[in-house]
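Sending over a structure as structure tokens; questions will come in a sec.
Partial complex: the chains shown occupy the same locations as in the complete assembly.
Should a chain be cited, it is by its letter among A, B, C and D, assigned in written order, with residues numbered from 1 in that chain.
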């Protein structure tokens, strides 16, 4: 599927990685009941880094990134986002959530609100932005994802690809410093996948810190600084994309790559 | 096998079907006489319909409209048809229909009841037809809870305004305190301030203003309420007030807080486990016992409270269904944007859950509306209570069918149209997504 | 794996009660509990003060006092000298009687109407629709009083049976009298009765168990057991040879021969109602209050059940019928083997909640003077003794008990039939 | 505050009456209530508020009446209610007097040919629930060792309906109630009242325990009506009488002498208003249930003590 991206020149020059740490996960462990989903995760993400997380189904990828904005609670170890440690303190949680945007596989747009309202909801109610200003920001980001003309429609009236782009715009409206993507394209038809990936690449070009669970290896190759491979709840391998794809070290990674690229 | 190759060069035109399968004959054959068993059924059904109609039609239409008592009716019947059997005496409805509709409400004030009803419909419009109705109507909807009681009970306008002011005070207090003292204090204040206001200040202030600027309409006591109007009023109040309570109960039942959940489940199951009539007994016999000595408010209000609690338990279950129907992603979407619990509920979850629940809410309403007739058992004069009173009148002693038919007709019209509406909604919601 | 360290223990601050998700829920629960306790305490306090001023402290002693009133409909022995508790017990049994009768009838009528509403016969389907809409959209209380009015007004009084040339006569070979006081049907009598056992001595909950009835039940159960044996043997034969032997005649014999023998031994005969004095005597008297209540409740509930049944059958997709047809199953077998087992899963839970509604609605008995528990404990007893609080609470307790048992059955059933999904 | 103050503040008296018993309390076609019990209510309203029309009539059934009174929904109950020990002592009510001495009787259709209640073995009996008559009935049949079938009914109107339709053979309640009910029949003569009177039923108005002041108001209003008849004060001559007579008791009664009204917390002309409302006791009786009405009850026990009856008021002094 890497063909999907070839028609676009990626400008890697702007993708600057700073030395500031954006996310730092140390010795993090998580259980569902007595099932150990995440085991001793250690991960440091610098500002501006674009990380792709891959791995077989059930390996805990979603769980990992959901821990980062506390949609799931971890039980041991620490997660520090932008200097704030994620504890059960509500204020910290609120702070982190407003700095971390998230895109889901099934978009999770609010079907009873228009696209514009979807985008302005959180700025107005969480950030207390005046409506006018929030709407302007929203239109700005809707233009960025190339669907300003849909602003007054309802999510049900858009195609999947458009919906996912709205979801991205909605997160961006909160001006997050970090974006998390959980398989943003896997619920889409091939043509639509391209639209969404293009949007994500643009974001990457602007230097947004991104963590992305995806099986789009073309995307990983072109955009990521680092690919992380997870299996059975642990990080098995991480490396630069070129190295990762051409020269995987672990047997599991090899097996996995043979499966997804073999198709 | 190319001998089987075949190409149609010319398309066949559409032909008329055989005569026996279309038109009236086809319809009859298919729907009424498709096979001997069906034919027998049809004949039996026709016989049954004839039997019912032959009794009913003359009774309804060969009837007496102008008579002041049953005896007069009977005289007229014997004069005209020679027997008193098989003819209705609509005289009673003719004479008492206003009473059956409005109870003992003063007749020069009927317009207020009518206006309140119209207001109800208008105030409901934004809720029921959200897309088609102008936004300004929401103001009316917001004012309705204060306007409607004022119209019905009358009295000084300052009472309802002061009640409304309580909400405003709560809101203001919240807004002012949020930046100063933080969310929780503000919320507590938002609850406490209005209560203090209502309990200690509102009455005095209302009285004071009223003595300066007396604006008001003629007051009507609850005791005068009755008839069909009472059923409608109880239904509307019970459903309207039970909605917020039901939402809270449903949220409580869904929550993972053990104690909150247990309390909510306990309440819901208790109310749903006992007959309404026992709750009405509580309203008429015990409620005053539970309140501080000396409090004494009238039976209609007490019944409204019990009906509201009753409706709330059922409402909670309906709304719980709506909540359960929402995909988990909606909660997560809201969380990931940083909305807090109440914001998420108010902006994301409830608007959707309530919309899904509307058919259930309408059915609950129909149920409650029908159940309002039970108040006749504790001695209120709803339609059935009034019909008993009318039959106690010497002039109409012995009349049954006409009154019951009229009452049944009233209920049927209202309930049937509501159930059709909820079916329409269900279809709309079904195709909507 | 590295050794796991515990998360750093943050020192506890008061604000954590509100802002820390771990403590926050505790805080909320504590507040809720406190609020609830305060409310409960307030209500209790009010009640006690009020009762004290009224001079009516809570006291269940009245239950042991003689009730002093009579109850017409009673399955157990009772007279006006029995206690209020006994009267309540009789009422409870009457509630259960009308509830059980109502549920059975409502089910039969409801299923019939529900199926007929799906009939291909347009006219029949329409009539059923009219029935359903008519009953669903008019309050049940109205149906109850209406049913009572119809019985009282349109049926002949016993006096119409009197005289040489009576206006009314008994039906079914002079064995059934339909009057506006109720219906008198022949009653089963046993000339060699086995008597009965008396349970619970002289207490208010005492009751008699008729040994004749027990014997009949035992024989019936034994026969049913035997019939099932025969059926399972038939199934076994079918499994091995494929052909199911005809068993209905054997089954019929097993069901009837022992029963007839037993009845003969017991000296079974019918006691016919007979007009004597003011009323019919002999036979079983089904009072019009019971009939009215029973009819109205079951017809009303049947309308709801009909909709449930219709919905249940419609919920089974058309594809299932087609698939069964395509496999060569005849309509009857399709219904029995494919549609019903699936439809029942959909139908039974709402059906049970309708049984619950019927039981609760039976409290409207009070409108026609049927002496159910609302009529005795919540009616005359409460009124004559003035013990409102005690009576209403006990009344609620009884209904709650019934409701909870019914919902327990429902939950058990739901858990049992849940479809296995991926 | 006391009930008296409540009533004055409200400007209306809430008076509990039956749901409809002709002659005692029943609304006419215009919704105006009238009858013997209603007369008492109006007299009290007139005494307290000066306006006999300032009454809110609350219809109650045998079952609901006591709760209505106990809960404060009504200020007084004038609903042919029997004064019994347990109602007075256990249910905590105060009976202020007796306005009708009655007893429980039976009514049967003439065609049944019954001449004594003892012949009623096996009969179906219509009975209003929540009444003393329900209990008396059980006792009567039990002590006479005969069987019967009770049909419990909520209101008089329903009982009448069932009785006429033949759903019961006998209707039993207070004899006065029977007479009143029979009077509304198409053919009253086809029904007979049996000679047995099986109980004492002193009927009178009652109020809640514990508000003696209010009890006194109602008690003495009733006594005023009785005394007025005894003293010959009627609605016809009250105008001239109240100007002052040479009978001091009449003067005290009508307020032209002494301050009885003030003692009760009422105006001086309270009794005059009460009597003018619908006449003195005798007038009330004659107008509503007396021999010249369809109900046709003789004074009998309810004659003044001076005429050999039991109606007797303590003196106004």
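What we mean here is this: a contact is a pair of C-beta atoms (placed from the backbone, for glycine too) under 8 Å apart; a residue touches a chain by one contact, two chains touch by 3 or more.
Since the structure is predicted, the reported quantities are computational estimates derived from the model, not experimental observations.
The assembly described by this file has a subunit formula of A x2, B x1, C x1, D x1.
As a convention for this text, only the chains that are shown with their structure count from here on.
Under the contact definition stated at the top, the chains bordering both subunit B and subunit D are C. Chain B has the Cα centre that lies closest to the mean of all protein Cα atoms in view. Of the two chain pairs examined here, A-C and B-C, the one linked by more C-beta pairs in contact is B-C.
In terms of their C-alpha centroids, the spacing between subunit A and subunit D amounts to 85 Å. Centre to centre, using the average C-alpha position, subunit B and subunit C are separated by 28 Å.
Averaged C-alpha coordinates put the centre of subunit C at 44 Å from the centre of subunit D. Under the contact definition stated at the top, the residues of subunit B that touch 2 or more other chains are 285, 288. Among all residues of subunit C, those that touch two or more other chains are 18, 153, 366-367, 388. Pairwise, the chains that make contact are A-B, A-C, B-C, B-D, C-D. Considering their complex, residues 30-32, 34, 38, 41-42, 45-46, 48-49, 184, 256-260, 263, 269-270, 272-278, 281-282, 285-286, 288-293, 366, 370-371, 373-374, 376-377, 384, 400-401, 404, 407-408, 411-412, 415-416, 419 of subunit B touch subunit C. For subunit D in complex with subunit C, the residues that touch the partner chain are 62-63, 66-67, 70, 90-92, 111-112, 120-124, 129-130, 134-135, 137-139, 141-142, 148-154, 161-162, 165-169, 209. Within the complex formed with subunit B, the subunit D residues making contact are 19-20, 22, 26-27, 29, 31, 56, 58-61, 64, 67-68, 71-73, 155-158, 160-161, 164, 184, 186.
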